[in-house]
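Below is one structure, written out as structure tokens; the observations come after it.
One chain of protein is taken out of this complex; the other chains stay put.
So, chain A:
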Amino acid sequence: MRSNELLSIDVNRHPSVIKASSERQASSIEGTGRSVPEGGRLVRRAFRFVSYCFEHIGPVLTHNTGLAGAGRPDAVALAHWETTMKTLNRVGLAALSLMLSTSVAFAQTEVTWWHAMGGELGEKLEEIVAGYNASQSDYVVTPVYKGTYAETMTAAIAAFRAGEQPEIVQVFEVGTGTMMAAKGAVYPVYQLMADMGAEFDPADYLPTVVGYYTDTEGNMLSMPFNSSTPIMYYNKDVFAAAGLDPEMPPKTWEELEAFSRQIMESGAATCGFTSGWISWAQLENFSAWHNQPIGTLENGFGGLDTEFVVNGPLQAKHWENLKNWQDEGVFQYGGPGGGADAPSKFYTGECAIYMNSSASRAGVLANAEGFEVGFGMLPHYEEVEPQNSIIGGATLWVLQGADEGQYKGVADFFSYLSSAEVQADWHQFSGYLPITQAAYDLGQEQGYYEANPGSDVAIKQMTLNAPTENSKGLRFGNYVQIRDVIDQEFQALLTGDKTAQQALDDLVSRGNQILRDFQAANQ
């Protein structure tokens, strides 16, 4: 302490320092009296530190800077607190008025539906629910937007643990394994419909859609709502400018590579293709489309002791290609998860081809300004005949813990939701697949698919062939975490840390460990 001398003279004039130094003396007097253990001294020093903060920093803030409010230690925290209280008051008032308004309509049974549909899809969903509420007077369905898929699922699980769960929750397809294993928490839809005496025939639903959500005995466990499959979008103007036929999307990966190179050489676009959802489109659907297994025991449908086998030669070849194409600029990576950067690469005309969910259709058409969009099925490698693609999206799960009147309402609402008119409307608005044959037929009668070329690519691709063990879907527990692992290993490949085979091998071994954890937790 170099400045000790100086301080000992002048510092004492400053009132706060006098106080502090007297405290220090007091404590040192005590210290000589009895031996203080090291821990005690630490605690005392921590105490002195805290009291310093309260005594000095707080008042100084309020008096000297003029920024803070009420003379409390942390003015900013106080401001935070005030706004929080205000918001709470407001929320409380809203809740109160809601309670008052619903108590008027006490004759109706309330059913709550937590969903993850934001933006335009959310508005459409609310429109559908409003249509149902207006169609009858026994039940009121209240849709509640809970954020992303993962947030909605986590919120529902936390609510279940607290005994505050909604009757219906929308869960994305990768949460299926977790929901299915939670036998005491979910009320299987086939059972609900039978118990409540609602009309329900699983044969009405598209097998490729419901196959994903049935147990090994063929019972439907959740109600399909929004299912989609990845398809290929391409920029027709770029194709024409590069001297390609704009009506001929590439059918194979070999063609796609050749087309991309021609496009890049002609200068029509700087990149060949990009893709959203690497895990879903370039690994899971890639495997199903090429009839390659993702895991043992029918991709996990057969039981919890399934293991990943997704490191086959064809998958390794494809990932190796993606790495090489990324290096050459033929392919541009759009990021992990849904691939947040992929859409803009296609919308701006940077990449000529784009693979993503069929439910992206509305978004693509709205954003692709200045060029015409073409639609095609996913490409396949020449040596393999394409099989069928698998779905993504979400279904509606019913949770245990409500009373019978509410479950009657749920069953009634599900019947309404799967009626051909509602389904066709939802499907045509959103680009999600029609979940019943009747909804698809209705769309054909209405001439929707002729009027909107490309809108039936997804369903044709889904139903191209009867699903095999490898292409009816996948069912793995803790799959949200495994999707993260897939993204991590793909990034390790692209950064050059691993070869394609290494990345896939590591993916398999890391994924298997997560599967074993899930198995152990659910047996």
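Here are some notes:
Here is the rule we go by: a residue touches a chain if its C-beta (ideal position, glycine included) is under 8 Å from a C-beta of that chain, and two chains touch if they have at least 3 such contacts; residues count from 1.
In this section, contacts and distances are computed from a predicted model.
Choosing from "Na(+)-translocating NADH-quinone reductase subunit B", "sn-glycerol-3-phosphate transport system permease protein UgpA", "ATP phosphoribosyltransferase regulatory subunit" or "Quinol oxidase subunit 1", the protein name stored in UniProt for the chain missing from the display reads "sn-glycerol-3-phosphate transport system permease protein UgpA". The hidden chain makes contact, of the residues A:Ala150, A:Ala198, A:Ala258 or A:Leu297, with A:Ala150. When the omitted chain is restored, the residue from A:Glu320, A:Glu350, A:Glu372 or A:Asp505 that touches it is A:Glu350. Of the candidate positions A:Gly119, A:Gly184, A:Gly267 or A:Gly447, contact with the hidden chain is made by A:Gly184.
Which of A:Pro207, A:Gly337 or A:Gly363 touches the hidden chain is settled by the complete complex: it is A:Gly337.
Residues of chain A that touch the chain left out of the display are 1-3, 6-7, 10-11, 13-14, 16-17, 20-26, 29, 42, 45-46, 48-49, 52-53, 56-57, 60-61, 64-67, 76, 150, 154, 157, 160-161, 178, 181-185, 333, 335-337, 341, 344-345, 348, 350, 478, 480-481, 484, 487-489, 491-492, 494-495, 497, 514, 517, 520-522.
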